[in-house]
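Okay, so here's the structure we're looking at.
Shown here: the complex without one of its protein chains, the others still in place.
Right after this comes chain A.
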Amino acid sequence: MHQTTYHRASSLSEAVKLLNDADDGKYVAGGQTLIPTMKQRLAAPSDLVDLRHIADLKGIEISGDKVKIGAAATHAEVAEDKALAKACPAISHLATHIGDPHVRHMGTIGGSIANNDPAADYPAALLALNATVHTNKREISADDFFVDLFETALEDDEIITAVSFTLPEKAGYAKFPNPASRYALTGVFVAKRADGVRAAVTGAGENGVFRADPIEQALASSFDASALDGITIPADSLMTDIHASAEYRANLVAVMAKRAVQAANG
């Protein structure tokens, strides 16, 4: 690693100031993506501004049908939150299957969505749950937040403070892990509400997380795995890499969608 100066911010305004005062600063949360990148010398920020100790970014709140998860909540905190597990087991399940225990105890939901890795799990949940991303400047809908591979609507010094969503009637997540990294080779999150079904796919799209229309349409009339029998997903805009061809991913989208629905229906 190159020389870098670590700062621990205690408030949002301090964090922004620290970043803007730095030569080439970066926010850091769990460091599970940023630190490995620095070790490989693919990133060399002059300053790191740690966001995890800002009170505004902490905690998981559920009031009525509203859920708000602080950006600095670790994957382990999300996975282990009992009230959340009751209200929306799909998201607890998702958090339980991110990486390994080390990663889950360091990595944060804010860091994960800010990074917007095309194989990360949370983006699928946020998009399917029609979540809102709260920042120190504004509120951004998940639809607008995830822009492209590793690209979000965030401005350079903008800080994600929380993620919120209204509880769905039912939700489910099914992930087929990449055999090596255990990120999602393909993961599908489905959320059913009175006004319809949203199904978001991660790990498969050429441009990152996306909503799968054919699945949403098929499930709109009947929220049952059998509604997806025989469905075909076009492979055109899906990724091909050494682990999976676009055709294989297209198959996995359909299969994981079915399993997500089964999980949602318990």
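Quick note on the criterion: a contact is a pair of C-beta atoms (placed from the backbone, for glycine too) under 8 Å apart; a residue touches a chain by one contact, two chains touch by 3 or more; residues count from 1.
Rule of thumb we're sticking to: contacts and distances are computed from a predicted model.
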Listed names "Sarcosine oxidase subunit delta", "Ferredoxin", "Iron-sulfur cluster assembly ATPase protein SufC" or "Xanthine dehydrogenase family protein molybdopterin-binding subunit", matching UniProt entry of the absent chain: "Xanthine dehydrogenase family protein molybdopterin-binding subunit"
Candidate in contact with the missing chain, chosen from A:Ile35, A:Leu167 or A:Val255: A:Val255
Candidate in contact with the missing chain, chosen from A:Pro179, A:Gly230 or A:Gly266: A:Pro179
Contact set of chain A toward the excluded chain (per top definition): 1-2, 40-41, 176, 179-181, 242-245, 248, 251-252, 255
